[in-house]
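For this view, one protein chain was removed and the others were kept in their places.
Entry: subunit A
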């Protein structure tokens, strides 16, 4: 799994290298050119929000001497690769599920549960290992992206600034904060998906069903939430809260009125319920496998 992840990242770096124009030596000229193009386009269509925002950002760049961050640079690539955290989630769900349901499917659960150890401790150790595995993969993703980015595009200092627009105002954000949002907050999603996978695995005790169901709910859930976002109650759905990036940087809350605190409370409640169900079912149910 770690190998697959590394191959995907290096492949991504290669594709970026071939398809993205490298940052120009004179970025000012390029940005200036874009500004002029956007001005002309805006004269024809004054309502184009995207063009307006880009214009505002570019002007800010020129005024404050902040170069744009290209995907084909080391930190640009690292930031871009954070989208691959979904692979980390996928692999973690597979590992977490098979560590519980796989024992039932293979029959190894019997020799495991007749040891002088309480069942909840066995499950807890599996949960902890799964979370370490998730964190390890995330770290691997970051390190590989950092190395691949450095090797393909040249190493650079992380003292960079990204810009985004919030309520019409240009806001500066350090690269470190952006990276943190991309990778660190992914861990929140990973923790939730891991306990979710554990619950499904403990209930169904079948690897294939548990992996299939978790992955399906994970992708379907995210889409269904977008679809349901017109209703206010949708904010109580797990998948409306798992992506905390919506509260940072360019993100926007899925439903108006949702706050970081609200999402953290909702996630904590879901976690507690999932954990309780998982531990209850795993400890109490007869093993007939």
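Points worth noting:
Here is the rule we use: a contact is a pair of C-beta atoms (placed from the backbone, for glycine too) under 8 Å apart; a residue touches a chain by one contact, two chains touch by 3 or more; residues count from 1.
Please note the rule applied: contacts and distances are computed from a predicted model.
Missing chain, UniProt name from the options "Sarcosine oxidase subunit gamma", "Molybdopterin synthase catalytic subunit", "ABC-2 type transport system ATP-binding protein" or "Anaerobic glycerol-3-phosphate dehydrogenase subunit A": "ABC-2 type transport system ATP-binding protein". When the whole complex is considered, the residue among A:2, A:29 or A:117 that touches the unshown chain is A:117. Residue A:108 is the one among A:108, A:208, A:223 or A:259 that touches the chain missing from this view. Residues of subunit A that touch the chain left out of the display are 106-108, 110-118, 284, 286-288.
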